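The other protein chains are all here in position, but one chain of the complex has been omitted.
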Amino acid sequence: MNPDVGHGIVDCDIHLVVPSIEVLLPYLNDHWRAYIRETSFKGPIDTSYPRGAATSGYPQTDRPDGAIPGSDIAQTRAEVLDAWGTEYGILTCAYAVESVRNPFAAAALAAAVNDWQLREWLDREPRLRGSVVVPSQDPELAAREIDRVGDHPAFVQVYLPVRSEALYGTRRYYPIHEAALRHDLAIGIHFGGQPGNPPTAVGWPSHYVEEYVGMAHVFQSQLIGLVTEGVFDRFPALRVVLIEGGVSWLPSLMWRLDKEWKGLRREVPWVRRLPSAYIREHVRLTMQPLDAPPDPARLLEVIDHLGSEDLLMFATDFPHRHSDGRPDALLHGLPEPLKRKITRENARAFYALP
Amino acid sequence: MKHVVASVDEIPPGGRKIVEVAGRSVGVFNLEGEFFALRNSCPHQGGELCRGPLSGWVSSRGPGDYDYSRPGEILRCPWHGWEFDIKTGQSWFDPRRVRVRSYEVFVEVSAPPEDDAAGAVEGPEKGPYVAETYPVSVERRSVVVDVPS
Partner (left out) sequence: MTATAVKIPTPARSKTAIIDCDIHNNVPSEDALYPYLPERWLRYGERFGVRSYRYSGAYYPRANPAAARTDAWPPTGLPGSDLGFLREQLLDAWNVEYGVLNPLIDDGAPGQLNLEYAAAVATAINDWQIQEWLDPEPRLRASLVVPYEDGDLAAAEIDRLGGDSRFVQVLLLARTGEPLGRRKYWKLYEAAERHGLPVGIHFGGLGGHAITGAGWPSFYLEDHVGMPQTFQAQVASFVFEGVFERFPALKVVLIEGGLAWLPPLMWRMDRAWERLRDEVPDVDKPPSTYVREHFWLTTQPMEEPPKREQFLQLLAQLAMDDKLMFATDYPHWDFDAPDQAFPARLPADLERRIMNGNARALYRL
């Protein structure tokens, strides 16, 4: 129980971790089971969250029973849902099927993750909502997977890793956006991804800390792309949430994009309004991490620069640990109505939660 | 105050002439026989607006659709490319920042681009910026601009 946020919050980023490919075997067909056994394929390797990195949060939450945090429903119930008095928790699963080059294997793994997620998590815990894992490298197969499970009421969004081969605003990804809209799902763009191309415009950085910091730049590129390439004009009902990508960079991006659009809009005439207006209408951000200024007084300044109180949604990002403080420490000193919006109302409206 | 700035022949259709009247630089444009005058200073950062390229209005029904209309009627600032309607001085985007300028004079804004009026294509919002325009008349084969003193 938390004095600052009280009961009934919506937690927009709770990690669901596939502990090993073993748990998926019951959800794969005979061919893929044999294929995995015969090749000793271990499934995608998740390098977005190195096990020993403090931000990944494993050491702090490693349990005597050896359960990997985020892979055990009893643990998630106790440490997240009960501990925080959570009314709704949105599961996000970073299982990197986009790194598997065989698109059919990737699609089979994604389907298995979704069925496992449904059976072992969403069907068993009414407070949880899910994200559909898709082979995003193949938008047509991804759309097929969205169509397969998208009508299940517990799924509220499609999970897309922020690192991708191409920008999600480009035409190539229309099938994913269309499928999401068919099933009234949001698009959740999340930290990480293993698409094979470097995470910066200048190649591969040496250190994880650079990749971690740099993830925010990839979010920025994706956001610029979504607006500029015309996705929000083409799909006016599309809702996008940027998860675990930081927040405080957004004002600078809106200022720059608005300014340049004024002179270059002829190239993209489907962008009819200020780009920042599209962002405020269609895009939300989870606030773990926030990348707040060290001086708490400046935090209100940053929120003012966002130009809207509707954009931020609370998240614990369990089990990740982006700072020494608790996730709700960020809310200290915010006015009560804003706190309510961030911890409850914005997410309820965005995901249309009952 | 009225100033004779050119003879009609000097500014053929599609042409322009930049003149100095009443201490300010003014661009006079001939659009298919009709004359228009704008202050040669962009409301954004003061670029010499009237030296910018003339183009048409680009609108769209969605990604990939480019609809080009009103050729020659849209003046693009030579610096940052903001677009102004020669006939009205109206800018066609929505810059929120309005800097107070000592000479700022808002002229009457006539109809928005014809596409909008026809309802065929939804255009952007009209911005608060308007380039200063002046009434122009033709008297005895001379182009006359009326600039407040």
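Note that the chains take the letters A and B in the order they are written out, and that residue 1 is the start of every chain.
Everything below uses one rule, namely that a contact is a pair of C-beta atoms (placed from the backbone, for glycine too) under 8 Å apart; a residue touches a chain by one contact, two chains touch by 3 or more.
Bear in mind that the values here come from a model prediction, so they are computed numbers and not experimental data.
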| item | value |
| --- | --- |
| Omitted-chain contact residue, chosen from A:87, A:184 or A:260 | A:260 |
| Among A:20, A:47 or A:200, the residue in touch with the chain that has been omitted | A:200 |
| Residue among A:76, A:92, A:248 or A:346 touching the omitted chain | A:248 |
| Missing-chain contacts mapped onto subunit A | 53-55, 162-170, 195, 197-210, 212-214, 216-218, 220-222, 224-225, 228-229, 246, 248-249, 251-253, 255-261, 263-265, 267-268, 289, 291-294, 298, 301, 304-305, 307, 321-324 |
| Residue ranges of subunit B at the interface with the undisplayed chain | 1-6, 17-21, 25, 40, 44-48, 51-53, 76, 78-81, 96-97, 99 |
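Everything below uses one rule, namely that only the chains that are shown with their structure count from here on.
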| item | value |
| --- | --- |
| Touch list for subunit A against partner subunit B, complex | 171, 229-231, 233-234, 261-266, 269-270, 272-274 |
| Complex interface listing, subunit B residues touching subunit A | 55, 58-67, 77, 80-83, 93-96, 122-125 |
